[in-house]
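Quick one: the structure is below, and I'll ask about it shortly.
What you see is the complex with one protein chain gone and the rest in place.
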Amino acid sequence: MMAAGKEPSMAYSNIITLTTDFGEGDHLVAVMRGVILSINQDAKLVDICHQVKAFDVWDGAFTLAEACGYFPPGTIHLVVVDPGVGSSRRPLLAQTRRQAFIAPDNGVLSLVYRNESPVEVRHITEQAYFRQPASATFHGRDVFAPCAGWLSRGVAPEKLGPVIEDYVRLEFAAPHRVQDGALEGVVLRVDRFGNLMTNLTLDDAPELGAQPAAPVRLRINRRQVTRVVEYYGMGRPGEPFLIVGSSGYLEVSVNRGSASQALGADAGTPVRLEMGGGSSS
Amino acid sequence: MMAAGKEPSMAYSNIITLTTDFGEGDHLVAVMRGVILSINQDAKLVDICHQVKAFDVWDGAFTLAEACGYFPPGTIHLVVVDPGVGSSRRPLLAQTRRQAFIAPDNGVLSLVYRNESPVEVRHITEQAYFRQPASATFHGRDVFAPCAGWLSRGVAPEKLGPVIEDYVRLEFAAPHRVQDGALEGVVLRVDRFGNLMTNLTLDDAPELGAQPAAPVRLRINRRQVTRVVEYYGMGRPGEPFLIVGSSGYLEVSVNRGSASQALGADAGTPVRLEMGGGSSS
Partner (left out) sequence: MMAAGKEPSMAYSNIITLTTDFGEGDHLVAVMRGVILSINQDAKLVDICHQVKAFDVWDGAFTLAEACGYFPPGTIHLVVVDPGVGSSRRPLLAQTRRQAFIAPDNGVLSLVYRNESPVEVRHITEQAYFRQPASATFHGRDVFAPCAGWLSRGVAPEKLGPVIEDYVRLEFAAPHRVQDGALEGVVLRVDRFGNLMTNLTLDDAPELGAQPAAPVRLRINRRQVTRVVEYYGMGRPGEPFLIVGSSGYLEVSVNRGSASQALGADAGTPVRLEMGGGSSS
């Protein structure tokens, strides 16, 4: 909720980003591009990613959160990961201090709500800004893209619909500290290089940033990784190591190799971080 | 053919779309982007799709037709699916009332001719608008991209070459009604979610749009699908259902699953739609 006295109703720019799970193998993303350009020929379309895992709201939330903050103030982010298309799930406009987000109300904006507080969220109800007749199967084309186009043309956010408070927020899978002082977490995603990004951060385990490095041990799939490096090239060939990645999350990597393959790990694999000389086994 | 008195010689905009079968794994699409920008730095390049099946003119025609209509008037569509590059197949400029299309004369514009009548088609012959010397292997770079660039710069269409009538039109695989009243069609394509898009439309089978839904049965690979839903989320997990998709074609889908996998079906799989209480078995 936007605190009283805040004024998020800034003017938005022509920059509109697109994040979807449509893939790039057919015409679907292009249809949204065409719809936006038909409303605003000056729109500047920028892809964030179209390879969000199909129907995976959380993967969409993560992809968006990793990129949106790098875009300029006034950017409009369009997010279509929408397994509930056609049902009663609501279309949303969320406004942070700097940017706007247009997305289905299924939790795909959960990290925006968490990272960018205060956020003002509206239920988009004004059908005058939809393509008519709006289909039940492709709201990306008929609802979300047109509203992004109109917003970039200067339509006032309050015209799109009323402020709501009961929008869907997904719980972030935070790591938790267990009895012996270890941290239990999980692999969030695997990137193209096979790096395993966990949900552990420096905030969770300040030991990881100590100079010189404090002894730590990450257990994963019955293997353990103890070496902490500052950049990938410091890793010895074939040897898994720990590194705090560019997004601030602890990663397990192999220099010029795939940690995912080396450790047989994937998104969802549990990890356990043990600090100091404790809990060896 | 453009009827006498029509005037398609509108001014085209800087929006140029690209549809190819080049994939995105190398430099080929970028070369075309560079060529266009070297002619018109203000060109606004928009990808429709680069993953048209290699050498598959019909897949290109379908991809283009599904997207082009959503772009604004004045858009120039560049289509390079060109297995006959270097042979005598002609380069074409096709003008509809709203947009222009630059493509090889191999049928890749067949759906444009069908959907956008009247269309005026020119054989591009004026080598002054080609890169010199034009290769025999990459007309996307040497012929099609430059002509799109010049057209967006305001070169008059009639300067590119003469109007022709004998351009290649591929026959659309229309469904046909068989003796017992059933409709026989085919799966046209499979999207990333595994949805099967058939060539059957509401025009072919108005029963599909009836309220309440009339009883229908789609036979596919010795299975039958009888449930008709309005949006994907209405499907029960794992259960194939029928839905009229966002492009107006009848689709077979599975909610959050792949109908292609569930039914072992792919592009080219025959389907048979039986209406009412007829032809059960």
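Lettered A and B in written order, each chain numbered from 1.
Going forward, a contact is a pair of C-beta atoms (placed from the backbone, for glycine too) under 8 Å apart; a residue touches a chain by one contact, two chains touch by 3 or more.
In this text the structure is predicted, and so the values were computed from the model without any measurement.
Asks: Return the single residue from A:17, A:110 or A:135 that touches the missing chain.
Replies: Here the residue in touch with the unshown chain is A:17.
Asks: Just the residue numbers, please: which parts of chain A touch the chain that's not shown?
Replies: Output for chain A: 13, 15, 17, 24, 46-51, 63-64, 66-72, 75, 189, 191-193, 230-234, 243-246, 256.
Asks: Suppose we count only contacts with the excluded chain; which residues of chain B make the list?
Replies: Residue positions of chain B that touch the missing chain: 21-28, 30-31, 33-35, 37-38, 41, 45, 54-55, 83-87, 135-138, 141-142.
In this text, only the chains that are shown with their structure count from here on.
Asks: From the C-alpha centre of chain A to that of chain B, how far is it in Å?
Replies: Roughly 32 Å, centre to centre.
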